[in-house]
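Right, chain A next:
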Amino acid sequence: MTAAGGALDHRQTAAPGGGPPTDAPGPGDRLRGWARDLSLGARFALTGREAIVRTVLSALGVGLGVAMLLLGTTVPGLVADRSQRSAARDLTYFGATLKPGPDTMLVGEGDTSWHGEDVYGKLLKPEGSAVKVVAGLTAYPAPGTMYVSPALRRVLASPQGSLLRDRLPYRIVGTIADDGLLGPSELAYYAGDGALHLSGAESNQDLYRTNSIGGHYVDSGMNPVLVLLSVVAFVVLLLPIAVFVATAARFGGERRDRRLAALRLIGADISGTHRTAAGEALVGGALGVLAGFFFFQVGRAVIGGIEIAGLSVFPRDVTPGLGMAGLIALAVPACSIVVTALALRGVTIEPLGVVRRSAPVRRRLWWRLLPPLLGVAMLLPSLLGGLGDGNSLLLPTGMILLLVGVAALLPWVIERVVARLGAGPVPIQLGSRRLQLSGGTAARAVAGITVAVAGAIGIQTLFAGVTADFTKQSGLDTQRVQALLTHDVTGAQQLDELTGRLRAVDGVLGVTARVTAMAVEPGAPGSSPSNWNQVQLVVGDCAALESVARVGGCRPGGVYTVGVPVGTTLDLADPNGDGPPPKPRLWKVPAGAPQTALSGSASTVVSNAPTVLATPQALSVDRLVLPYAQLQLRLAQNDPDALERARNAAVSVDPTMAVTTVSSSVTLHSFDALRRGLIVGATATMVLIGLSLALGTIEQLRERRRLLAVLVAFGTRRSTLALSVLWQTLVPILLGLGLALGFGVGLGAVLLRITRAPVGFDWTSVMQLVGTGLAVALLATLISMPALWRLMRADGLRTE
Partner candidate 1 sequence: MTPTTPTAPTAHAANRGVTDAPLLAAAGLHKSYGATPALAGADFEIRGGEIVAVMGPSGSGKSTLLHCLAGIVSPEAGTVHYQGQELTALSDARRSALRRSDFGFVFQFGQLVPELTCLENVALPLRLAGTRRREAEARAAEWLQRLEVADVAAKRPGEVSGGQGQRVAIARALAPRPRVVFADEPTGALDSLNGERAMQLLTAAARDTGAAVVLVTHEVRVAAYSDREVVVRDGRATTSAVAL
Partner candidate 2 sequence: MTIGHTLLGLLESGPRHGYDLKRAFDERFGHDRPLHYGQVYATMARLLKNGLVEVEGIEAGEGPDRKRYAITDAGVTDVEQWLAQPERPEPYLQSALYTKVVVALLTGRSAQDILDTQRSEHLRLMRELTRRKAGGDLPDQLICDHALFHLEADMRWLELTAARIDQLAEELTR
């Protein structure tokens, strides 16, 4: 009332300045008129308790969406920052063998794990005074001391950290600065180790000489399929948010229409009322942007303290691009205006009330089919030509169109299906009739979830399809082997020491050890050693040999061959290395050695080259060059510390020896990170949309409070109304999920075709996603139930 009165005053005072109404208004007048209408709308948004509640709801909804969008825009920068930090502390040296010099340093890999968390560790021994200091440190630690990350310092100081303290027996002398860490919760240390030395000039993967401190990072060049996955993930996560922002701008639409009708009564024209509505929406949108930036700031402060799916980030790394932030700040309010304008299209606001088209125009199918068809058309080049450079923009655009198609088709599908409903018990009749009258609202409410599920199914299918490519079968029976240690050994003595110490560990039930090395079959005199046949040697006791080949009746002293004739003389010293050729170390395959075959599961551990398998009694480890040991550990299942104790035992032999856990498959690291990110993002998106669904339902109930009170007066059961609300949500959700299933599977198939992976579906996961969508919708309905209960009191009848 206040606002309407104000509007009247406004118009009366404005009339004299505006000249006689019959005159064509000048551009200045028009501008002033626009400003007036817009500010009037803004006042509407902020006058009265109801209006403020509605505006706050809109602002909250839009704000949450904006915060998510902002977070989304930080991801590329975040990834770049992590890569940069990773490069700044990289010590890897690529090139010709280095001689010790003033700027060289020996680096031992001290990486380990602590109850499932990776610990980044380097053992350092600078060989001169001119070694550049790595990022995060001010000086290199002296032998026996170390620098640790704050997170590692906390772990070491905790009572549970005693095993890790034993493993890292260095005195803490300083803290690694943030610019030497990937994230605030990363466990990392740099230890000085005077005992490091390279026997020959040869570096290996666990111990090497370097003069390249930071900056030599070589980008692995992201796999094009990984790039595709990232793009899909981005689209899938952000698109539903965009849909959500659009719907949040429409909270409280019906009441607004009535207010606009009051405006018409006092003489505003139709375009004027539309501008007023735009002004009202603008306030929600603008406040939403402010709220979004605020949420984002808060979230950023909080983010440093949390770690999701093994990822932690520094707050200051979470910085949206200035351009993107600006774009969001402008585009979101603009979007809320556009949405309002579109919403008012179907409504005729007459001075004495709002006339909704009583028989709504039947929705047309043809234009709704355009986005998905166009999307498929845009995906065609990739489909036919595979992943290339030329179609990099077409691909995401096509996907977006395909997913938007779900949102576009949904209202049509809902209208068609709902038109046939209405029979059945009262709750179903009430719910169905409501859907028939306002199916559009229902469609908008669930559009976000539908798009999210369709996208998630698509990406899940793609993941499942390409997982085969990114997962190496480890070929190990996880029942028999739970941990693995692979490392170079210096000889039989070290191997025995290692095996002995591991066997002595409490909780280690068994250790099988085998050593592999390469030998050559010397060719004709004068021929180049590089053309000589290579032979793989595997040395281990019968149990160890049993694990890689069929060696029935094996006894100490036994020798078996795979593809190597008996009596062949092998040179155990590989003459192919750097420097002058070593003295030949000849060994003859004994005459009685039976032929056998490698067992299939051994393929990843032992190559399929011609192989000789020998027990140590027949061929001593000491005779091998660069023997490479693989120890398989069987651990007590219910003792999580057994693994940690085994690690300590290994480190006591050589600090660069790391024990890793075994799973039946080994997943590529970046692939895993991507999948984790997707899970985190999809969860956040779903929760956000669920929240908006609940808000929408509550808002709708609030607008019907009088009717609810009347129905209660009639003796309507609460369960009847609750069921009708449920039905009203369930039908659009089920239809939406059905559509999402179809489109998601289709999108997945298309993406799989593009990556040339075999088309197949992981139905359990797909149904899980559909189930999640359903669960979110049901949960949202559940959240709105207390409001329904509250509104069903008789207070709604009191309008006097």
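One rule holds for everything that comes next: a residue touches a chain if its C-beta (ideal position, glycine included) is under 8 Å from a C-beta of that chain, and two chains touch if they have at least 3 such contacts; residues count from 1.
If you want to know what made the cut, all candidates are chains of the complex that A comes from, given by their letters.
As the structure is a computational prediction, the values presented were derived from the model and not from experiment.
Participant: For chain A, choose the touching candidate in this complex from 1 or 2.
Facilitator: It is candidate 1 that touches chain A.
Participant: So in the complex, which bits of chain A are touching candidate 1?
Facilitator: Residues 356, 358, 423, 426, 429-430, 433-434, 436-437, 706-707, 710-717, 720, 794, 797-798, 800.
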